[in-house]
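As you look at this complex, bear in mind that one protein chain is not there, while each of the others sits in place.
So, chain A:
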Amino acid sequence: MAITTANPRIRRRPGRAARTPYLLIAPAVVAMLGFLVYPMASVIYYSLQNYNVTKPWDNGFAGLDNFRRLLFEDPLFWQSLGFSVKWVGVEVFLQLIFGLALALIVNESFIGRGLSRALVFSPWAVSGVLTTGIWVLLYNPTTGVSRYLADLGIMQYGAAPLANSGTVFWAAVLAELWRGVPFFAILLLADLQSISKELYEAASVDGASRRRRFFHITLPHLKDAIILSTLLRCVWEFNNVDLLYTLTGGGPAHATTTLPLYVAAKAVQSHDFGYGSALTTAAFLILTFFSIAYLRMSKFGAKA
């Protein structure tokens, strides 16, 4: 009897046993249905409505009116979408390159490796607002790095990267890079450690150079991890607003407004929930479409 119960797939009391897994996932299902699925559905519903808290007399079914307005009458939608693409593309590309380089370096064995890892990974735990706080100090013309470099005669006084529309983009990119690179470095290091040492030894016995080993062993092995981490990061960078919201506020003159920032502004400042929901739905569709296309085109999971 003990043996029958011991096998998890064969149970004595099928009625009770069949219920157990459902009871176990019930809290997770309830939480996600209530606070993720239902809200998402309601966003789609509101996107088809006129729903403005300040203009209750206009509320009601609007059909695709919000979407028509978004596509044809709202230059800010296109501008913020364009900026989102640029922001996500630049940010994820640079984070991947630096993260991969960093992972390769701290995967070597050298004295002080443990401490180096801890230090270079540490910005991973820092919040967007704190990142802003730190980089505001660094960029400010009176408290920042430029002022101390100017004291040494290396630079001109008064450089203010955040106030200048020519430099604000790269200033924000650098700050986000600071806390974003560790994400890739940690994930890719985890995957690097699963490559068998024998592969490298065999390759070097055959006379393969470091570069060849990197392109023929390391990179193919990391392929799926790179695809998955870049995708997750794209979605995350697209959605995350903390840094830009606090660092530039989307300015100057909407120059650094991403789509989610624009949504937040629309919903919160102008209380236009119907239109805000349409923007949200559009963003969700874009993300989903992008993710599917990305996984298809990169042949995720296929043998390299």
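In the analysis below, a residue touches a chain if its C-beta (ideal position, glycine included) is under 8 Å from a C-beta of that chain, and two chains touch if they have at least 3 such contacts; residues count from 1.
Everything that follows uses one rule, which is that contacts and distances are computed from a predicted model.
**Student:** Mind telling me which option in "Cbb3-type cytochrome c oxidase subunit I", "RNA polymerase sigma-70 factor (Sigma-E family)", "Sulfate/thiosulfate import ATP-binding protein CysA 2" or "Carbohydrate ABC transporter membrane protein 2, CUT1 family" is what UniProt lists for the chain we can't see?
**Tutor:** UniProt protein name of the non-displayed chain: "Carbohydrate ABC transporter membrane protein 2, CUT1 family".
**Student:** Going by the contact rule already stated, which one of A:I97, A:A118 or A:A293 would touch the omitted chain in the full complex?
**Tutor:** Missing-chain contact among the listed residues: A:A118.
**Student:** Pick out which of A:N59, A:Q79 or A:N140 touches the chain that's been left out of the picture.
**Tutor:** Only one of A:N59, A:Q79 or A:N140 touches the chain omitted from view, namely A:N140.
**Student:** Going by the touch rule given at the top, which residues of chain A touch the chain that is not shown?
**Tutor:** That gives, for chain A, the contact residues 2, 5-9, 18, 20-22, 24-25, 27-29, 31-32, 34-40, 42-43, 46, 98, 101-102, 105-106, 108-111, 114, 116-130, 132-138, 140, 143, 145, 148, 178, 186-187, 189-191, 193-194, 201, 204-205, 207-210, 225, 232, 235, 238-242, 245-246, 260-261, 263-264, 267-268, 273, 276-277, 279-280, 283-284, 287-288, 291.
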